[in-house]
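For this depiction, one protein chain was excluded, whereas all remaining protein chains were kept in their positions.
We just call them A and B in the order they show up, numbering each chain from 1.
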Amino acid sequence: MNEELIISGRENLMVDPQLHIWHWPIPLYLFLGGLAAGVLFFAALYYLMGKENEYRSAVRRVPFIAPIALVIGLAALFYDLRHKAFFWQLYTTIRLESPMSWGAWTLLVITTASFIWCALHIREFFPNWDWKYNWLKELETFFNKYKKHLAWVMLIFAIITGVYTGILLSAFNARPLWNTSVLGPLFLASGLSAGAATIVLASKNREERLLFTKIDLVILGVELFLIVHMFMGFLASTQVQIEAAGLFLGGEYTMVFWIFVVMLGIIIPGILDLMELRGRHIPAVIPGILVLFGSLMFRFVFVFAGQVSRWLY
Amino acid sequence: MATRRQFIRISAMGAGAVMAGAAGLRLLASELTDGQKATMAALTGRTPTYCEVCFWKCAGWVYKDERGSIQKIIGNNEDLNCNGRLCPRGTGGVGMYHDEDRLRKPLIRTDDRGTQSFREATWEEAFDYIAEKIKVISAEHGPECVALFTHGSGGKYFSTLLRALGSPHVAAPSYAQCRGPREVAFQATFGEALESPEPLDIRDTRCLVLIGSHLGENMHNGQVQEMSDAIDKGATIITVDPRFSTAAGKSKYWLPIKPATDLALLLAWINVIITEELYDRPYVEKYTYGFEYLKEHVKNMTPEWAYGITTIDPTVIRETAREMANASPAVIVHPGRHVTWYGDDTQRLRAVAILNALLGSWGRRGGFFRTETFELPEPPHPAYPTPKRSWRTEFPDLYKMADTVLANGVCDATVPDPTRACEFQAWIVNGTNLMETLPNQENTLKAIQALQLLVVVDTMPMEITGWADVVLPECTYLERYDDLRVGPHRKPQIALRAPAAEPLYDTKPAFYMARELAKRLGVIEYFPFETMEEQLDWQLKQVGSSLEEMKKIGVKTIDRPYDDLYFYPDEDVEFYTGTGKIELYSLAMEEAGYDPLPKYTRHEEPPEGYYRLNYGRAPMHTFSRTANNPNLTDLMEENSVWVNPRVAKEWGLSTGQYVHLMNQDGKRSEFPIKVRVTERIRWDSVYMVHGFGHQEKKLRRSYGKGASDTNLITRVLVDPIMGGTGMRGNFVTFITDLAGEEVVS
Partner (left out) sequence: MRYAMAIDTKKCVGCSDCVVACQTENNVPIGFCRDWVVEVMDGTYPQLEIELRSERCNQCENPPCVRCCPTGASHVAEGGIVLVKPNKCIGCGACIASCPYDARYPHPKGYVDKCTFCIHRVKEGMKPACVAVCPTKCMYFGDLDDPNSDVSVVLKKRKYKTLIPEAGTKPHLYFLI
């Protein structure tokens, strides 16, 4: 028999008996951040491809979700901080080795960009909008002139926003479940698919909906591939990784992952999307909601399960 | 030692360091957490003390933070008891001071005993109440019917009070509930008892034999330190224990002996050492009496014979005996401390003493050294009156070799008995939680209910306080002066205890309490000094020191008058026995009607489905005293019952599961206890750490946590020789169905 135990009564809050330092605010932010990233990516992409009138929802309307999502996400992050009064320290330095530092600055940029982008398209919702003050009107003119530059900035920073959270988690070698380089692309894919799903949900244009359904389907396929790839990687890796994978292959997170994340969040909406593309009319709400739900659950499951995975006793 | 060098460097740096430190502090300030800043501020200004958490009394320094609150306690580098390093209980002593559950005001009972109904009282009220009752009892029954139970520094003052009144009945449970059999056995063999701390030269030994002693889990500070030194020097450790103790983990030989058979092993060792002529011949010839009788006695007690009883392989018995003899005279067969196990403990300790004598370890380097103590002048007082009666008259033919008052004897003699001339009427209990100390709680309660007066002096609302008529809240050792510690050791030392802080709440030192009672009982002349401060200064000035000096140094070492730590070669040592020699064959015991040589007797074994209840210590706790200490509960807040995996499988038990234990008399544990399934315990026993399962709700941190072994010790195996209460004759079974009971967590 082998016993390995702490005999000095260690009971550090949120660390013992199992690490649980990150609760619901973190996966919530990850979801909202990924969603915003996806939405802004497509907005910028199709603007730069000159399709802003063909795909009005994608480029002009759906982006309004982004600042809301980002603000709520940032609020959740702020709420999670234990030393809130010093949050501004994040912006006194940039630490290239810390993905979280990247994230802090990236969020600053993308949130600002998303607000500006929405400001530029405010007349989609309020046709008679008047900025009133001169300096605001001048800003509008300025940004309209450099809209292409803004779009490029948004495009790049959307990708960074989508991928950095995965990189952040994958940089934790202490948590074997996260320590895989697949996680970055996987988070990005998940975020993009959430964005695409939102566009399908919100769009009133059938062509737009079909396009983004196609895009969504492809991205879901990529996601599925990455997930399978990730597990293959775990099982071919070291003991701690095999144990970490075990959490989803018979362990406590098996059901919730394969049913909520994979089945409901990827496979079923994928099938529904396929059927839609083959002509069977599916109410767009269903795959859309499922994809968003799957994206959210994916982050919850991964953040919680990752804290369970460990090297030690 | 590295710490000594460091310490001297710091004290030499002096004022410069403080200034440099202050400057450095500013630089460091942004780096330090609040806690560290407080520590830096507290580096100057410390108070000397000696610890009261256990009986070892390590001397140390108390540091306070910038707000004047007690922050930490560090060992005094000059102290031979601790060498500058306190044990976890001593380090955690701050928790005793900060514990919010401390007793705060004197309490007087308002309803029936045990209903826990008290009212707060002033000290005057409380003293008047007590004094009145004692006067009445003294007049009706005689002052001898007032008894004191004590474990701690306060006992000195209440003892003076009682003796001044004419009562000889000062009982320390540490005798018959703990080390008593050992003292009697060694007294009978070598002519002197072992006392505390034991004079074991562990740091220079080449072979340490631990038989039922779990050094490292019991935290006899100096001994654990010296065991570590011995390990460094390559000493061999032989551990005899049915449980794989920490010491067993460091032993060259671990003998997983069947419980209750140790005496057979000891006799077999003696057999091997005599048969193979491995004993220290010149030593035995010069210093011992009765060798031939011993030789004859152990003739047939071969390792093969012992194998059948102990399950220890005869080869191992021979090998370990040879190992011991090889190391002779630098070998110690450790006498243990809590040795009240099965009722034949005096005889078992006699075998230990005999074995040591054969190996020539008594008085030799690496064995038992000769302690030296120091006489401090007693404050002048009139002679104590001669008591007219003593407890002995109630037990004329029993416990003939006990030389101090038995706590259980007093307890038994309190329970009303028509055949007895009189009973004890009043108890003063100081610093000992009798409910957890004395086995057979039912008996203790019977005695308590028969008392006319029960006064409990304690710092915490321990179980015994709930039964008191008057509860007097004592301040902790960190808040008072006490008698100087003058303990026997390699060199005599005096240690000062000075208060580091004012007593919290309305607590007072025991000296004050005893003195106030003495005033009211007309024996104030036995307390000539009004404050301990005065007394200490007077005493110290008599021996060439002063309170001022002691406050600065904390510990003063006095040189031995002679360089006689060990026997000189060929020294004509006279032992304080009848024959003047080490009595392998004890004439004193023979005279008293007991076996002069130890005989093995078989003890009862657990019935089917039951397991022997073994208990012991954890290094972060002591007695039941520390279970509520915040710093120490942080380390261990409840005990667990160790169960062998084979047994666990049979019962379907898993680690972390809570079960009740029930003993052979049907007594069920008050609270459930957590199971630890481990290979470290034998399949015929279970093991738990003593001191948990508190039933007193006022102990908010420890109430209901873990289970109490004392709860389950209803069968007491009394040693007929000196009255020791053997507590390892109880067997328990598991009750796995908790019937919806909520576990306190």
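A few notes on this one:
Assume a residue touches a chain if its C-beta (ideal position, glycine included) is under 8 Å from a C-beta of that chain, and two chains touch if they have at least 3 such contacts.
Here the structure is a predicted model, which is why all the values come from computation and not from measurement.
Hidden chain, full complex: it touches shown chains A, B. Check A:21, A:136 or A:259 against the missing chain and you find that the one touching it is A:21. Residue B:620 is the one among B:620, B:641, B:686 or B:732 that touches the chain missing from this view. Here one chain is not drawn; of B:85, B:389 or B:674, the residue touching it is B:85. Only one residue from B:211, B:435, B:496 or B:632 touches the chain missing from this view: B:632.
Annotation: of A:115, A:172 or A:231, A:172 touches the absent chain (contact as defined above). By the touch rule set out above, chain A reaches the unshown chain at residues 1-16, 19, 21-22, 80-87, 89-90, 92-93, 95, 97-101, 103-104, 168, 171-175, 238, 307, 310-313. Although one chain is not shown, part of chain B still touches it, namely residues 1-3, 6, 9-10, 17, 21, 24, 28, 30-36, 38-40, 43, 65, 71-75, 82, 84-88, 91-92, 94, 215-217, 219, 221, 224-225, 227-229, 231-232, 244, 246-250, 254, 256, 619-620, 630-632, 634-635, 644, 678-683.
Throughout what follows, only the chains that are shown with their structure count from here on.
Partner chain A is touched in their complex by these residues of chain B: 620, 633-637, 645, 677-679. Taken together, the chain A residues at the contact with chain B in this complex read 1, 3, 7-9.
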